[in-house]
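A short write-up of the structure that comes next.
A single protein chain has been omitted from the complex, and every remaining protein chain is retained in its original position.
For chain A:
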Amino acid sequence: MLSNLLPLGTRDEFGRRAATKQQLIAVIQAHFKQRGLAPIATPLLENQAVFDPYQMGNYQLYRLLDTEGQTLVLRPDMTLPIARFLSATKVPLPQKFGYVGDIFRVSRRLSGSYNQITQAGVELVGYASLKAELECLAIANQLSAELIDDAVEIELGSAPFAQQVVASLTTDSEQQTAIKTALFNKQIPQYTALIAAYQDQPIYPFLQQWPRLFGQPKQIFQRLAQAPLPETVTKWIDELKTVVTWMQTTMPDQAVSIDLSSQAPQKYYTGLTFRGFSQAGAGYLFSGGRYDQLLANFQTKSEPAVGMGLDVDLLTELALNTTVTTPKQVIYFNPDQWTQAEQVLATQPQATLSLAADRAGAIIEAQQLGAALIDLTEGTSDAN
């Protein structure tokens, strides 16, 4: 086997893509710093047990054995390691964290997916108030505008909503799970067959329409008002109404929608959820929500928390599609012109110093980069 082959699902990043991604990360980190989020970095390797609450979907974990035979994994998620960190260190709460790092998920072989994904995110831990969700939404709104040109739609959901509705239909937990699975995956033939058992109940017309319960908030709230839903969902609908009203007041240009027919981004979410997408993107740009029970996986006491992750690779793809690159310049100079070269470098948005030993070398360098040559040696004796 050749020694210079990459493992499946990985890639090198260089040139324009790497520069764009680093630029986005710099903007995200500056935004986090400006909002007073504490930076946090956890190891790439964790004990497998850390991710017991994680829903892998169609992905698998990269697993390794340590010297004592314990199973370690390359982290597939950033939130659970932070929960593990908080539990282990007893850092006083509340805390606001911001992070950027890589996660690893083994996708289906030869599917064109990458297994190493860069994610940025926010974790607001120890906050029970809705203000934590609102700060995440404010960050999502502001970062979307800073990072990409496309309009981003924020879609709100409620993790407990579906469970509360199916629990009002039947106490059979297998039946509840079957209905939710068919609903969330919009497997309409199976879903239709499953809800047929409730066609004599007043809620049946709602069940029939439930897979399409997403769209503009006004329409969704109207449809909810007409449905004979259990009392238990009222608080979640009221919460959605509060957040929509706040968004329409605080960020009137932000497109917002509601989806009560989809699964929460992770099974550990316990309250409001949110995701963002643009018309051009092939996936969700960010997703998050409230997860008040997550720390209970590591300690007896649970802590309220809200988190959000941004897909930096997808943001990079979108930025690459829209970013217009300015012409590059290569600055060629004699060693005694270093100060002058630095001054020119500081005034050019995308220039680099030529380190070629002579002018001929600088010309080749500029040609390879597709850049214009700024020759500071003109009229002087050339350096050799």
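Everything below uses one rule, namely that contacts are C-beta pairs under 8 Å (C-beta built on N, C-alpha and C of every residue); 3 or more make two chains touch, one makes a residue touch a chain; residues count from 1.
The rule is simple: contacts and distances are computed from a predicted model.
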item	value
Omitted chain (choose from "Peptide/nickel transport system ATP-binding protein", "ATP phosphoribosyltransferase", "Amino acid ABC transporter permease" or "Quinol oxidase subunit 2") - UniProt protein name	"ATP phosphoribosyltransferase"
Contacting the left-out chain in the complete assembly, out of A:Leu2, A:Ala282 or A:Ala346	A:Ala282
Of A:Pro7, A:Gly69 or A:Gly112, the residue in touch with the unshown chain	A:Gly112
Missing-chain contacts mapped onto chain A	57-58, 108, 111-113, 151, 153, 155, 185-189, 212, 214-215, 257, 259, 277, 279, 281-284
